[in-house]
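Would you mind keeping the following structure in view while I ask a few things?
As you look at this complex, bear in mind that one protein chain is not there, while each of the others sits in place.
As written, the chain order gives the labels A, B and C, with residue 1 at the start of each chain.
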Amino acid sequence: MNNTPPKYKIINDPVYGFISIPDRFIQELIDHPYFQRLRRIKQMGLAHYVYPGAHHTRFHHALGAMYLMDEALKVLKDKGVSITDDERLGALAAVLLHDVGHGPFSHALESTLVKGVSHEALSLAFMQELNEEFDGKLHTAIQIFKGEYPKTFLCNLVSGQLDVDRLDYLRRDSFYTGVSEGVVGAERIIKLISVVDNQLVVEEKGIYSVEKFLIARRLMYWQVYLHKTVISTEFLILNILRRVKELTLKGRTLFSGRALAYFLHRREPITTPREIVTMFSMLDDADVAASLKEWSQDEDPILSDLCQRILNRRLFKIELSNLPFSDEYLAQMRQKVEAMGTGDDFLSYHFTHNEVENTIYSTKNSPIRILLKNGEVKDITEVSETIRLLKQVENQKKYFILYPRELG
Amino acid sequence: MNNTPPKYKIINDPVYGFISIPDRFIQELIDHPYFQRLRRIKQMGLAHYVYPGAHHTRFHHALGAMYLMDEALKVLKDKGVSITDDERLGALAAVLLHDVGHGPFSHALESTLVKGVSHEALSLAFMQELNEEFDGKLHTAIQIFKGEYPKTFLCNLVSGQLDVDRLDYLRRDSFYTGVSEGVVGAERIIKLISVVDNQLVVEEKGIYSVEKFLIARRLMYWQVYLHKTVISTEFLILNILRRVKELTLKGRTLFSGRALAYFLHRREPITTPREIVTMFSMLDDADVAASLKEWSQDEDPILSDLCQRILNRRLFKIELSNLPFSDEYLAQMRQKVEAMGTGDDFLSYHFTHNEVENTIYSTKNSPIRILLKNGEVKDITEVSETIRLLKQVENQKKYFILYPRELG
Amino acid sequence: MNNTPPKYKIINDPVYGFISIPDRFIQELIDHPYFQRLRRIKQMGLAHYVYPGAHHTRFHHALGAMYLMDEALKVLKDKGVSITDDERLGALAAVLLHDVGHGPFSHALESTLVKGVSHEALSLAFMQELNEEFDGKLHTAIQIFKGEYPKTFLCNLVSGQLDVDRLDYLRRDSFYTGVSEGVVGAERIIKLISVVDNQLVVEEKGIYSVEKFLIARRLMYWQVYLHKTVISTEFLILNILRRVKELTLKGRTLFSGRALAYFLHRREPITTPREIVTMFSMLDDADVAASLKEWSQDEDPILSDLCQRILNRRLFKIELSNLPFSDEYLAQMRQKVEAMGTGDDFLSYHFTHNEVENTIYSTKNSPIRILLKNGEVKDITEVSETIRLLKQVENQKKYFILYPRELG
Partner (left out) sequence: MNNTPPKYKIINDPVYGFISIPDRFIQELIDHPYFQRLRRIKQMGLAHYVYPGAHHTRFHHALGAMYLMDEALKVLKDKGVSITDDERLGALAAVLLHDVGHGPFSHALESTLVKGVSHEALSLAFMQELNEEFDGKLHTAIQIFKGEYPKTFLCNLVSGQLDVDRLDYLRRDSFYTGVSEGVVGAERIIKLISVVDNQLVVEEKGIYSVEKFLIARRLMYWQVYLHKTVISTEFLILNILRRVKELTLKGRTLFSGRALAYFLHRREPITTPREIVTMFSMLDDADVAASLKEWSQDEDPILSDLCQRILNRRLFKIELSNLPFSDEYLAQMRQKVEAMGTGDDFLSYHFTHNEVENTIYSTKNSPIRILLKNGEVKDITEVSETIRLLKQVENQKKYFILYPRELG
């Protein structure tokens, strides 16, 4: 008899205690350089400027979401739902890789460097590359990821309004930020899921947990993801990259690693995301973080100023409002900012007027269905007056302007 | 009457709930670029290769240690210990800045880039710079930091075997790694401190908590700080920087930001740490992290190989042993490694033989004193048989060798 | 110099870590038999039938609320609010004793045994007794408790919609039940309180925390306090005591200790609560719990049946509805229940039709005021659309009927 225990890799996770890697193939995906890259991309970008604990990575989040998927599949199997081994691996891999195409400080990058290509499209491109490398073993995962797999509940679990992605990131982000208001009973909700007509449902006694989940999510948006200072930080980095690209296209050569340089010098839009997988796989937070310091001493006064602000946390002041700003006020503020600097570009990089939006729940994209005790299935808004009411207030925009805090 | 509430900055901290900035001057220190730099230096270097949650920064740790100091001073004041406002600010500032001289991946840096200068000496240099900038307001803090302040208990709290530095990092590191075995009752210990003859003491009923603290610390060393894979990772980065420096001094120009370049090109040892404060203040984890990717495609096969290993987590295999390795075994392993590569340097960068040490408790450096109910003060080893016994086993060395895992 | 540390009693509390007794007089109140009695009264009655962890006591809750008061007073003092030593002790004592008049399984007792006397009136009677015993030292505490003290914010903290009572019980009950959805950021809210025109206010940046508090409270009501099975259990114990009193007044002598006997035999209503303090102070959960077992073997079939049900957790079935039950349905159910037993009383004890109510927020009783950044003070409903909307849905009743589960 062989006493050596089988490999059973266990990862310490402060959120769930332990995450066991459930399969050899999943371990191989984790070990792949494409996935290892996610170790170097923070889940919450620069939110640590407000919440100093929020340095966790997309690598960690992807492992957490995979863990929840594993738990969810066990629960469904225990309830008699048929899930084949191939489907199990497919669902696990789809979740593990769902963010593999995320770039550094993603929103900024998406709108300047890989304009027009969403991180979902990039994730898919990465998955297709990996599928070739692993001889088609990601076929089912890709179908699930694209929402095309016949057993729809697997797609719902990967991408829907109650998917393991959201369950993990809300739980994890509230843990690392220390915003206890966002804590979600992810494990309870998962124990209460079931399947009816191939769709994911939540049993009736989970209604309060689902309400709590949607309310916590909304709270995390206003208190964390769309926190005034977080918005200010994100637009600062976005403006920096916009300036760098502008200078680059004008012929300047600015400090950067080769992957970042590739995207900075690219004029034409990317047409198929697949072509950039190799270069993109070399890109992470460190490229931007290291360059910021060099750029902070650049000869271009706009670039150096913006970079010094972010390095030393002298962020732009933000005014956030439930109502649109009046044209008069905007004109007046623009004038004031203009007077602070010189040159045409000054205003463009030192004044921002924009808006953010927070949707508590949408019936469109993979809605949350409740399985009543009598066997009926209803949308959460049909059984929860709270969510129905909150839906009225939400979908609201908030408006904001950003300008140098020296303006007072 | 003015209703506007006074400024009372509160930072969310997942470990203690909230950290209030206790003073305007402390806030100014936090806002200073020297301190903001710590946002970009991970507390645990590359330990996240083993514990994926361990991305917290020295910035966060310094805030946490300052919070514990604030609590400790309140407890002592409540017990009738006299502490002036100047001493309070001094102690808070000393703790806040105790690690301000830490570099990226510190051990590696200390032994290659700023050879011969400890991070404590660098922290002191930073504090002296800041003292000038703030017109001498750090005078008391510096005395406390240097251990020269007459009220010794303030020095004990900043640097001793039961200081707020250790209390915070053990608590914080166990939190972020998820190693619950390392959780320390920091807040309980702090409630039980007192002062006798200007020395810090712990009341008798805190003996078990102190035992637990020392045992947890020892456990964190073996299970986390000196974890096999963590050692392997640290020596890999150390070897990479050693190689980079070697190539640079031979005349190669390798990719790097200007601050890192400054240290790579420096031939002569640093004599006074103060001269390098400005350059050092520009250096952080991102410099190394971004350069690694460029170096991974360098023409030097040793450098590119080492960098690819760390990027894709193909670490060296480590053998860790309580006993020294025999000369025969070492010779045999060296021979095997030599056979794998070519060139004189191959062995030097692909085989490491070294040792680590873990001391549970030392009576030398600011020992832990227990205040008995009868008023006597004794060393912890005099009242705890457990610590006395464990001291016997500890102070032990462990020996290790590192070599490419392809060797099998 | 005397080395013996001053007394500084510290109590382990899983919720806040540690609770320090802040004063000698407070310690004397805690040591008094009236307060020690609270060790024997569960905070949540029989809710442990649903949440097996919920065995914490009113003793523990009172300590927790006192701890939060201590924290709140420190915060206010730090913000420059004037609070004298006498006011501090008064506020601490008022909170400590706010529930001292609670009886076992309180709602049942209040409506059968001490009919017409609220637990607040009883708490006041206890406080007046203690005031005499302690030579008037509770004078300020009593004024604060009665809401008559001129510094209204102290009264708000003891009894209002954001008082330390609610903050502690929500936090503590969610902790012991394991209903993480009810976790409230009590410590954050307390850090954000202030005082304007003698009224308690919350600073603007605490709006989300207040929203979260109100939503968590509402959730705890529906999910815990008004949980179907909890209601069923409470009405069972109420019916048991009602039966016991009825039999006693008919001349039967049933097993009980002397304090319980006193209340069971009392025919006339209590006019001044003070007269019963001595007897009441001998009454706790154990009286009812021990008697239940004896009564479960009583010759009266109704009493023995009801007691066996509660002992062995064969509770009545409950139907809970948002809409009132139709008269037809009620008549039909009554008929079915009647057919199960014999005797006039059977129906009265085996069928219950009643309602429960849950108010998310009321502007009447010590409302929640928000201090805006511009210095204005507004009601939470004026600044939070969420609370305004949720107020619409709430204040709703739910209707329920209870009957033996054998009915199917």
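In the analysis below, a residue touches a chain if its C-beta (ideal position, glycine included) is under 8 Å from a C-beta of that chain, and two chains touch if they have at least 3 such contacts.
The structure displayed is predicted, hence computed values, not measured ones.
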Sole residue of C:T112, C:N239 or C:S291 that reaches the chain not shown, by the stated touch rule: C:S291
Contact with the hidden chain (one of B:I83, B:V183 or B:M279): B:V183
Candidates C:K77, C:R313, C:K373 or C:R405 - the one touching the absent chain: C:R313
Residues from chain B at the interface with the omitted partner, ascending: 180-181, 183, 185, 188, 208-209, 211-212, 215, 219, 222-223, 385-386, 389-390, 392-393
Chain A, residues in touch with the chain not shown (by the definition above): 1-6, 8, 10, 17-18, 20, 78-80, 187-188, 191-192, 194, 196-197, 203, 371, 373-377
Interface with the unshown chain - residue positions in chain C: 11-15, 17-18, 31, 33, 36, 39-40, 42, 48-49, 51-53, 55-57, 59-60, 63, 175-179, 255, 257-259, 282, 284-287, 289-294, 297, 311-313
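As a working rule, only the chains that are shown with their structure count from here on.
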Greatest separation from chain C - chain, by CA centre: B
Mean-CA-position distance for chain C and chain A (Å): 43
Centroid spacing, where centroids are CA-atom means, of chain B and chain C in whole angstrom: 49
Overlap residues in chain A, where contacts from two or more other chains coincide: none
